[in-house]
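What follows is a short report on a single structure.
Of the protein chains in this complex, one is absent; all others appear in place.
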């Protein structure tokens, strides 16, 4: 079941980095949603390798094909299968890692779990799997858009360069105006510098994606185990390289007193329920309260580096390994559409689940 | 489905803070496990209110009854139902919050979602629900113990007082030697001071629980969506008042380069696979690698404060509300057994799931 | 997961025949449904042992207690826990079956599966587990009633005595007017004779429960795997002693030609879509078409007979075993409320699921 996500708006992904294709089956999308391959492609293009000189120079088109679930441009309520063929699946030589376990990769753990692994480019553990998530997320985002919900992820930290502005001061329309996807141009420039430096030293660097979800009505989310932020957390933590998740006041909020942290309710002039502060991050008791939802996602530095590293092989012997090929010096710019996609999938699921709350 | 957690080792909890009882049904525990009500009670007693002067002075025994699933002291493979009766369920007057939405509580969001709410003591949104988790967690922990897996949660931060020692320098047998459950006595004393100060100012304070899981074999966890750390994250974020989760290098790790962050493999003298560092936190690609798993969980300050606060009622009018009764000035000491329980439930589930990986 | 049924309206049952209690947790019932313990008790009383001289003379009150999920007489959207204590759980001596496998019971198979079993009265494999289903079914039935859906099960066959009248000629208000629960008095009398004969020969006899569901709107059910009749079939086959399920034209329909079997659509005077015949049993492609749903459920004769039988013990040795105690000579009369309950649970689940079909 580990390849399925969601309760009512459910996706099942498949595919290895160097198999014939990666893809996804969406089950549970309501009938009547207008969606096209072109709209899905837009999301995939934001994730595509080779989009700038601070991402991997691999050239892949990642062109999506819709195999089922649409009729005359609209969803029919049946499963939507989306497939992206892998280009050049045989282009590389992976014999150097056939028996060696790359440090901080999943080579060793897959072998421990399954007794085997597809060693070509990481196989199923490759971030190439997120192609499927981004494709499915585009369908979810279209569903949300119809309900006025928007999702804006952006890079807020690369290495030690951190965007400290409150999100309300940012112009999200500028997120894609630079290659690092930080809506603040000055900070973006410094981030790019850090990435280039890492790339030039044959190294990699980590960072943080922040995300703001707006337009969510009060009442989405489930109490107890499937709290809205618990599912957001799981969804984000399931993305390759993620090490942490916090929402609202997060880890900093633990230093506050209740009297400082509590968000007082008031009614605005239009009669809407609002809170004067939003330490809650738009979620109380696991359920949305109508205020903005915002959260941070920590990404570790990419494990593949183009330097020699000590490790062991599957016979337990020490070996030296050096990354080959074309890799991202920093995953952050391409992580933004993945965070957006997972957030959309979580929200779409809860939107459907909320239909069951009342008689 | 929001009241069920787990895939193979599954728990379903029920009960409101002021209803007749809270309880849990465990489905999927293998037959043959020796477990007694007394063992479960030990865990519940760590969570019990009234255990010290820095927790709520409410006196509740929280005595567990086993309704099913055991025969002659062992599990039979059938569902294990555990029930804890609520004492004094009619003891309080909750009329002041019948119509008012307490700030940073779930009153407003439950009403938005369900059109109604059980307003007595928070009803289902009360942390009293975690009684059920702790009871179930004790069964899971017993299962893990048979496989040599131990879980040690402890308070590592209260307000701004932070335990900075590496966990390997701590003596977990001292965690329960003080009332704040921090294994370092000196730091514990300072934490207790911070809590007492908050209590005396009719205020509350947040903090962090850290947790170390040892003895986990390589190979637990599932790739893609149900990564071991993604489930740990969801489980922790589903606990009342939690705002963040990080494992291994966490949010700090984003500042590192890949060459610093990568954990090199080696084979120790006994022939075991080990890593020289453990930024991975014992998990790679969502699957345990046999090293220690460690993570942090951020808890916000308790929302109920004994000071007047501005809020609104269900007619949208501004009202002043003041917390009544007996409440925790800091949830951290009592959160430790809850974190332990959820970690045990996650691990037990993955231990069963790992039985399916190979032919 | 074998103790949970349903996708959105979900029940999890627990309890052994001679443990402290049997019970059920209902998760997913929408908020706002008015329901009382008294209404649930009415359903349990139809299932209760000792209700007539053709059922087991065991006296059990089967009194239900509601532990959670209701507030001021209405559901709140949180889990509803219902518990029925077992009376006289220590009243009998079960040492004769501690090591022997009763023929056509689950003693041998439970031991094969779990390596152990609670041998007192069948433990979890006892039909006493259906107490929990009937209690939950009463809540589901109340939900359905609000949407005009009614369920009428009745005994249509005992041994070779078969009610051949079409269901439309029956008066369901007469089902409970006799102790065998057949709405046709003359046939009922003959059925009772067959049961008495079996009882007097220390034997047992099988039969069929038929069931008619009316008022179902078109559009309930899911295509492909969770077809409405597939879930009805699973639900019925999950009841103890059931050997077969057929709906609409059933096994007899296989003899027909398509030209005879097809149900022609027409529009009635009120503008409703109807079919001229109903071989489809109200379901087409797994989805309700608005016509009556009807089906048959085959029950084998009760396995416990008060005659000596040859079998083996857990050492593989041949032994002679004789049923003791008070047992049903025929399960059919008490099976009717169980069939009704499972049908209600299936329909309630699909009613909720249908909320997700369209945008």
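We just call them A, B and C in the order they show up, numbering each chain from 1.
Rule of thumb we're sticking to: a residue touches a chain if its C-beta (ideal position, glycine included) is under 8 Å from a C-beta of that chain, and two chains touch if they have at least 3 such contacts.
Note that the structure is a prediction, hence the values are computed from the model and not measured.
Of the options C:65, C:104 or C:214, the residue whose C-beta touches the omitted chain is C:104. The residue touching the chain not shown here, chosen from C:69, C:183, C:207 or C:333, is C:207.
Considering the complete assembly, chain B touches the hidden chain via residues 8, 28, 30-33, 77-78, 143, 146, 223, 352, 355-359.
Take chain A: the residues that touch the chain left off the picture are 1-4, 8, 10, 12-16, 19-23, 25, 27-28, 31-32, 65-69, 71, 74, 76-81, 83, 113-118, 123-124. Touching the omitted chain from chain C are residues 1-5, 7, 13, 101, 103-106, 108-110, 112-115, 124-125, 129, 157, 159-160, 198, 201, 203-208, 217-227, 229-231, 233-235, 237-238, 240, 243-251, 253-267, 271, 273, 275, 279-281, 283-290, 296, 298-305, 307, 309-312, 316-318, 354, 357-358.
To be clear about the criterion, only the chains that are shown with their structure count from here on.
Farthest chain from chain A (centres taken as the mean of C-alpha atoms): C.
Each chain gets a centre from the mean of its Cα atoms; for chain B and chain C, those two points are 39 Å apart.
Across the assembly, chain B contributes 1-4, 13, 113-115, 124 as residues in contact with two or more other chains.
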